[in-house]
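Of the protein chains in this complex, one is absent; all others appear in place.
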Amino acid sequence: MLFNDFCYAWKEALKGLYRNRWLSLASIGVVVVTLLMLGLFMLVSLNINFITTSVKDQVEIVVYVADDATAAEREELHALLSKNEALDEVRFVSRAEALQRLKAQLGNLLEGYDLDAENPLPDSYEIQTSLPEAVPEVAQELEGYPAVESVYYGRGVVENLFTVTNALQWVGLFLMIGLAITAVFLIAHTIRLTVYLRGREITIMKYVGATNWFIRWPFVLEGLILGFWGAILPLAALYFIYGAAVDWVVSNNLLFLNLLPVEGAMLELAKYLLPLGIGLGILGSAFSMGRFLRV
Amino acid sequence: MLFNDFCYAWKEALKGLYRNRWLSLASIGVVVVTLLMLGLFMLVSLNINFITTSVKDQVEIVVYVADDATAAEREELHALLSKNEALDEVRFVSRAEALQRLKAQLGNLLEGYDLDAENPLPDSYEIQTSLPEAVPEVAQELEGYPAVESVYYGRGVVENLFTVTNALQWVGLFLMIGLAITAVFLIAHTIRLTVYLRGREITIMKYVGATNWFIRWPFVLEGLILGFWGAILPLAALYFIYGAAVDWVVSNNLLFLNLLPVEGAMLELAKYLLPLGIGLGILGSAFSMGRFLRV
Amino acid sequence: MIEAVQLAKRYDKNQPYVLKDVNFKVERGEFVFIVGQSGAGKSTLLKLLIREILPTSGTLKIFGQDLRLMPERRVPYLRRNIGMVFQDFRLLEERTAYENVAFAMQVTGAVAQEIARRVPAVLEMVGLGDKLEARVCDLSGGEQQRIGLARAIVNRPSLILADEPTGNLDPDTSMEIINLLRNINIRGTTVLVATHDREIVDRMQKRVIHLEHGQIAGDQKKGVYARAF
Partner (left out) sequence: MIEAVQLAKRYDKNQPYVLKDVNFKVERGEFVFIVGQSGAGKSTLLKLLIREILPTSGTLKIFGQDLRLMPERRVPYLRRNIGMVFQDFRLLEERTAYENVAFAMQVTGAVAQEIARRVPAVLEMVGLGDKLEARVCDLSGGEQQRIGLARAIVNRPSLILADEPTGNLDPDTSMEIINLLRNINIRGTTVLVATHDREIVDRMQKRVIHLEHGQIAGDQKKGVYARAF
């Protein structure tokens, strides 16, 4: 494209947007609201993923050591636990420490009892794993060791947690794809209608001897501008909304709601929304014209 | 409107939909996807409300009775608790019963101790309230009674739970309103563009001597048909999706996810989506024509 | 029937008057040609008569009603009493010739049988008996123009306004169309024709109003297409 034509195309694009300014604004509006919804949903989805991952990371295995285990068996268990790579953090809790904790929990209820004399609690290991999904399997394996009395990991609850978080992630993905397709459809349809409203104009240009690309460029640039603003505005809105949400969580001390940092999340969103808006603007314009160019 | 005109309007509406069949389908598509999103979101929102309400209902107050309380004081407490209308269910747990429970919980750890001889546990009341939000207040009040040793209700956790559930409900409401406005905007804009594409036609009818309503009726009926199908299809889709979700929850024994029953939820949705779709179809058509009728 | 007193029209405050000091009267049953250069204001005058636009000043009465005082909701009923052939046709492009003419009857609440009987007859009269089911956009310029004429006469209005009704027609067809209008006129309908067709005007020997730059430059009883000065 020559520089001359390039200038012409930009000028025409701006003139076109201005000439149909209500339509242009409404089209930007459509792109804004659809991408805003998609963006909001992506934020929620990203955070659910993030939170469930950190919840899952808190799943713990407790291994109770059998009272009658020999020193050798205990050694073996310790060695095994220490070198197992699936286990992140292995902490030994002596029976004495366990008793301290129990006392702290029950408070003055146990007052007057001399449990220290004959401590009923066993030694145990508290284990954090980097692969929470592997917990049930690891637990089963550990139960086989001779030094192990029993293994506790919230059987049932953990499995339920995994079912739910997996389902949440799948549903999230599914909804996100659905929403993205919806956004594509809505934006493309709006841009198509906008182009259709100017179909006669396009046809006439063709009759005067304009090449397809000479006609297309201004429309493509219009689409680019529409798509760009249609993506930037919801990003800006989401930046404020999400920032406010994070502030609210912090100011209410709801730190168990472990939200993604604002900047990172926005970058992640921008990575999807900007190309989507601009791409749809451009392609929507370019391809909607097809039927009018064929004269 | 005469019967003659009524038939004419319906015939014209159907002809109009057929003549612009791709446009009609696309418009139905827009209504379908926007209402589908709105519906999905409403379902999620309704269920979050429902679940948080039932979670909140599970908030319990435990009142520990002072060991040294006199019989009169105990009587007084019992009477007070029984007649307080904010308290739903008041259950007396004797110290003997409490000990049984503790034993069951701690299992064989307490084996060999004769706790029955000198039971360290106090009597208590377990209270369910129909106003979970009132729990902190009720607790404070109860603490003032002479017969009360202490009141336990998960202080802190309950407050957090309320903050989060309130926030969820507010955010849900806010998003729902936002989404509803978005849906209105998207549907109205699409219908407007559809009408604009036929603006010349409308103007010409006016020049031939048609009254505004004579021109409007077929468009209004077209809008009604578009809106009706645009609302029915997402309702049908949601019926299947939500049914599947409920089945999945049941079949995975995730009964703690206490979902709303399918029929009730769908009726609730239909109550909003059908009027929204049909209303927007009709009003969108009727009002978009304004500028073309003014000739 | 029509009475214009000091009628003036400009489209915009910053623009010159398109019509100015226009005074004339048309009686029931007259046949009037309006001639004048391109841009003289002929179409503007006809647009005023169907209240597509409003006069800037002066009065314009039609069927005894002052158009500036006519409420919006009466306008459709005014237009049903006027059959207008538009210079740019204004047909429903995607519909058939039949549908276009039938529509003009439907708006008046005509019964289906009457429509089915009269529409083909009128299209036959303008020479389009074989094009009933052709879509307007598939017809030639002259054929479209004749559909416009058929639509204008199908309701047997008491006033026919024709803006350049033969601009896209060959001389023979033009004469047929003008004779058709003449026959309708003989049965009592008032007819105003804005035209450039010198041949027709000269042959018909009817009243000719000559517009020049928005003013009446001549008004002859049995006129010809020529400068009035």
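Every chain is named by a letter (A, B and C) in the order it is written, and numbering of its residues begins at 1.
Operating definition for what follows: a residue touches a chain if its C-beta (ideal position, glycine included) is under 8 Å from a C-beta of that chain, and two chains touch if they have at least 3 such contacts.
All figures in this text were calculated on a predicted structure; none of them were measured in a lab.
Trainee: Thinking of the complex as a whole, which visible chains are touched by the chain that is not shown?
Mentor: Within the full complex, the chain left out of view touches A, C.
Trainee: Which is it among C:Gly39, C:Gly109, C:Gly129 or C:Gly188 that touches the chain not included here?
Mentor: Candidates C:Gly39, C:Gly109, C:Gly129 or C:Gly188; residue touching the omitted chain: C:Gly39.
Trainee: Which of these touches the unseen chain: C:Asn81, C:Ser158 or C:Thr173?
Mentor: Checking the options C:Asn81, C:Ser158 or C:Thr173, the one contacting the hidden chain is C:Thr173.
Trainee: So which of C:Lys61, C:Arg118, C:Arg182 or C:His196 would be touching the chain we can't see?
Mentor: The single option touching the absent chain is C:His196.
Trainee: Out of C:Ser140, C:Asn183 or C:Gln205, which is the one that touches the chain we can't see?
Mentor: Final answer for the missing-chain contact: C:Ser140.
Trainee: Which parts of subunit A face the unshown chain closely enough to count as touching?
Mentor: Against the left-out chain, subunit A lists 2, 4-5, 8, 19, 200-201, 203-212, 214, 295.
Trainee: Considering the entire assembly, which residues of subunit C contact the chain that has been omitted?
Mentor: Interface with the chain not displayed, on the subunit C side: 11, 35-39, 43-44, 87-88, 127, 138, 140-143, 145-146, 163-164, 167-174, 196, 198-199, 225.
Heads up, the rule we're going with is that only the chains that are shown with their structure count from here on.
Trainee: Going only through chains that touch each other, what is the minimum step count from subunit A to subunit C?
Mentor: Tracing touching chains, the least step count from subunit A to subunit C comes to 2.
Trainee: Which chain is the middle one, judged by CA centres?
Mentor: Here the chain at the core of the arrangement is B.
Trainee: Please indicate which chain is farthest from subunit B, where distance is taken between mean Cα coordinates of the chains.
Mentor: So the farthest one, by centre of C-alpha atoms, is C.
Trainee: Centre to centre, by mean C-alpha position, how many angstrom separate subunit B and subunit C?
Mentor: 62
Trainee: How many angstrom between the C-alpha centroids of subunit B and subunit A?
Mentor: 24
Trainee: Two or more other chains in contact with one residue: find those residues in subunit A.
Mentor: Nothing qualifies.
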